[in-house]
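For this view, one protein chain was removed and the others were kept in their places.
What follows is chain A.
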Amino acid sequence: MKVGLFIPCYIDQFYPQVGIATLSLLEKLGCEVVYPQGQTCCGQPMANSGFEHLTGGCNELFVKNFADFDYIVSPSGSCTLHIKDHLHVHDKEDAATHIRQHIYELSEFLTDVLQVKHLSARFPHKVGIHQSCHGQRGLHLSQMTELVAAPYSKPEQLLQMVEGLELIELTRKDECCGFGGTFCVFEEAVSVKMGKDRIADHEKHGAEYITGNDVSCLMHLEGILKRQQSKVKVLHIAEILNAAF
């Protein structure tokens, strides 16, 4: 099984450790992983700002980099969803379709494709999950509280395999953190307020760490936590699933 590793632009630049943990985890689980060097960004920042017509270059690049893999895996629900919903290239539509149908966010790849039943990871801490909206409501990584339907959670299922890890309950299980792509700068006031409230929910229930499937949301929460000089830290789920603390 040949896996193409898609590391979104901001993870590449600011959170290389997340990319390293993702790669290491996939290799530990027996995947043959390749990171195509020519990759940049999925194009979502432009598309979500109303400039989808400017994403042609990113789309072509994406197809060029990832057309030849059985699966494409990424440690970001939001970028994965963008590709799944919006990747089109006029003269390479077959390749684009293959990618759209075979791109996975990391945790769903682990639960649904690799069907991982146990992990050799240890992380003896109290952890809260921030369910990023695009992963949760877009990729259906976990059930949504608005729907009258049986609960499930792919990230939770994986975190429960980690030795010593204690998951905390939240009052608002799946409230948005307010990152929202360019929303975080164009609507700064509301964005920060939402982030503060999200953090307060985790702190109130004793979280030592906030984890999630999207570094973007975690980056936003981390920015506020640091400004508040909070002791709570953020870690991407790959870092915990790959942990041997």
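Here is the rule we use: a residue touches a chain if its C-beta (ideal position, glycine included) is under 8 Å from a C-beta of that chain, and two chains touch if they have at least 3 such contacts; residues count from 1.
Operating definition for what follows: contacts and distances are computed from a predicted model.
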Quick one: the chain not pictured, UniProt calls it what, "L-lactate dehydrogenase complex protein LldF", "3-isopropylmalate dehydratase", "Benzoyl-CoA 2,3-epoxidase subunit BoxB" or "Pyruvate ferredoxin oxidoreductase, beta subunit"?
-> "L-lactate dehydrogenase complex protein LldF"
Which residue among A:97, A:120 or A:145 touches the omitted chain?
-> A:145
From A:45, A:128, A:155 or A:212, the answer for touching the chain not displayed is A:45
Residue positions on chain A contacting the omitted chain are 7, 9, 11-16, 18-20, 23, 35, 37-41, 43, 45-58, 60-61, 133-134, 137-138, 144-149, 172, 174-176, 178-181, 183-195, 197, 219-220, 222-224, 226-227
